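What you see is the complex with one protein chain gone and the rest in place.
Lettered A, B and C in written order, each chain numbered from 1.
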Amino acid sequence: MVDVTIWNEFRHEREDDAVAAVYPDGIHATIADALAERADGTKTGHELRTATLDEPEHGLTETVLESTDVLLWWGHEAHDEVADEVVDRVQERVLEGMGLIVLHSGHYSKPFKRLMGTTCSLQYREDGGTERLWVVDPGHPIADGLEGSIELPRTEMYGEPFDVPEPDRLVFNSWFEGGEVFRSGCCYRRGSGRLFYFRPGHETYPIYENEAIRRVLRNAVEWAAPREGAPRTFGERD
Amino acid sequence: MVDVTIWNEFRHEREDDAVAAVYPDGIHATIADALAERADGTKTGHELRTATLDEPEHGLTETVLESTDVLLWWGHEAHDEVADEVVDRVQERVLEGMGLIVLHSGHYSKPFKRLMGTTCSLQYREDGGTERLWVVDPGHPIADGLEGSIELPRTEMYGEPFDVPEPDRLVFNSWFEGGEVFRSGCCYRRGSGRLFYFRPGHETYPIYENEAIRRVLRNAVEWAAPREGAPRTFGERD
Amino acid sequence: MVDVTIWNEFRHEREDDAVAAVYPDGIHATIADALAERADGTKTGHELRTATLDEPEHGLTETVLESTDVLLWWGHEAHDEVADEVVDRVQERVLEGMGLIVLHSGHYSKPFKRLMGTTCSLQYREDGGTERLWVVDPGHPIADGLEGSIELPRTEMYGEPFDVPEPDRLVFNSWFEGGEVFRSGCCYRRGSGRLFYFRPGHETYPIYENEAIRRVLRNAVEWAAPREGAPRTFGERD
Partner (left out) sequence: MVDVTIWNEFRHEREDDAVAAVYPDGIHATIADALAERADGTKTGHELRTATLDEPEHGLTETVLESTDVLLWWGHEAHDEVADEVVDRVQERVLEGMGLIVLHSGHYSKPFKRLMGTTCSLQYREDGGTERLWVVDPGHPIADGLEGSIELPRTEMYGEPFDVPEPDRLVFNSWFEGGEVFRSGCCYRRGSGRLFYFRPGHETYPIYENEAIRRVLRNAVEWAAPREGAPRTFGERD
């Protein structure tokens, strides 16, 4: 059982009918469904909460973060509205061991840029072409239960170069119909925390309804959950 | 529950009284004890087998390896007597997902050198000085339950340079009384398998009786156990 | 100035007219041309030698290897005919600092498998489709002078998974017309030596005539050339 908080900017869904048609209760609600139940109908048993930008402290109070094992992050048009104080808090919790799963346009979110130390820039084209995510690391638990690749019939394209530190482990490598490639599933450790960047997930395509993608999200939550370790002791020694 | 096979050369213990005094039933028996029960007396529940050099096929038949989740390896004076066919088998199983924990002088074993691709050479001095293993990655599950360091009052010294590929993750860094340092806990992935090289463990010092070391061995077995992933499919595509 | 030895199996060119039409003097001769002169006609000044399978000791005597800074390796149908003694020698020299550039089907060569410790397996399809190599690490010297990508109109496809250790640095990521991706430019360090695996280069497509590919080969030779370092001292310490 993992304590999960799903953070969503939750603006597109309230401003744009096309997005609302795909995600009527918000992207966070769809992700929560994906994390609650497996394809075979069994329950995961995770404790699932959601938090959104327009809540006080964006829904990420100290209390919420302290009881969060894994935080998922979806944002796009309002990255700059996220308060630096909340970013500090997220960073601190990740370094202490909280898992962080950054989704799609979250590559430009403040917490991700803060933890990567780079621009996290990339190339893109909103063309609705096909994406195929190849498993390049079949032995990785995030790939559990998948076939060799996942096909998404209509997506926004993200292309290299992707300005992030070399991933500790690359799990997915995407092929796009229009001729591009992208490292679309990247694992990192920062402090005691595990980070996973996962590319799929545009607001106008029902990516998070795709069963293979939902499987990856569930796998990633289990992988990113904190492990017990040794104390992180810093400062002056006698 | 993990299916563990503990491989030991088992020559020193039968040839040298000083070693027999420390490990009367063989190093493998002491390690098996460490893996069977936690410090608080609770059972781990692992399925524990041992195998030694002088058994047919060194005790590592196809049947044994197929049902092994994690293999531990202790060898020293007879590395060359290990048949290449058995090394092939161990390598193949690791790439398929079996965990491998290589102990102390096993740095020069055939399976480790095969999987590393380097000489695995190092510096050493058999001086019985103190070693202190520092946890450099407190968030790693192999460090679970430890304090910031482990002190071993009498050990053989291993010093840098250690001719291995840069570890994916360095967990322990050793300090030696005589003035040397050593990367003494190194994690690798090869194929779908997880490898952990752990330095402590000479035949004439009762290292594997040390409770913190025993804790590391138990942690490493859980860490190295296979995870479910995706199929490893190679060859011609239609 | 770099001392370069270009090793080629040199069988296809002598056995198959279609290959001879593309590489009349052997793949090694074409690569030697690429390394001798830049696109602007200036000379690189490298000392260039070639060596082939059917020469005594495959042309890789101790004398040759001792005076080689960077070895390039192209092989395909006769990997098994390479003597283990020569593989030992190549491995030893790489660990001492010699650069090694492994080309295309050389992924299955003995020296590459020896140094990687994995099967180096992959998926493939000989379909003559288009490949586009994307630069994922624009700051890498192997990418010097390239645009964002290199397009090859007709190639054999190589697809993931590619069973190699996670590269230290991924420089190229390939897109294939048929729907696959491949990590096609992978950097490693083993001992003091630098390794670069570079995918392009089938025997029936004139890949090594492509100017961007020739540029990569020249860049890779400069990158892989030995650097001065500190002594590699192993063994017993006083």
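Simple rule for what comes next: a contact is a pair of C-beta atoms (placed from the backbone, for glycine too) under 8 Å apart; a residue touches a chain by one contact, two chains touch by 3 or more.
Keep in mind the model is a prediction, meaning the values are calculated, not measured.
Partners of the chain left out, restricted to shown chains and counted across the full complex, are A, B, C. Of B:77, B:160 or B:222, it is B:160 that touches the chain left out of the display.
When the full complex is taken into account, the listed residue touching the unshown chain is B:179, out of B:153, B:179 or B:231. The missing chain, though absent from the display, is touched by one residue of A:48, A:82, A:122 or A:186; that residue is A:122.
Of the listed residues B:132, B:154 or B:237, the one in contact with the hidden chain in the full complex is B:132. Although one chain is not drawn, its touching partners on subunit A can still be listed: residues 91, 95, 114-119, 121-125, 157, 159, 161, 163, 165-166, 168, 180, 188-191, 232-238. In the full complex, subunit B contacts the hidden chain through residues 132, 134-138, 148, 159-162, 166, 168-170, 173-176, 179-181, 183. Contact between subunit C and the unshown chain involves residues 97, 135, 137-141, 143-148, 168-169, 189, 191-193, 227-233.
Just so it is clear, only the chains that are shown with their structure count from here on.
Chain contact topology: the protein chains form a complete graph, every chain touching every other one. Shared interface positions of subunit C, defined as residues touching 2 or more other chains, are 159, 161, 166, 168, 180.
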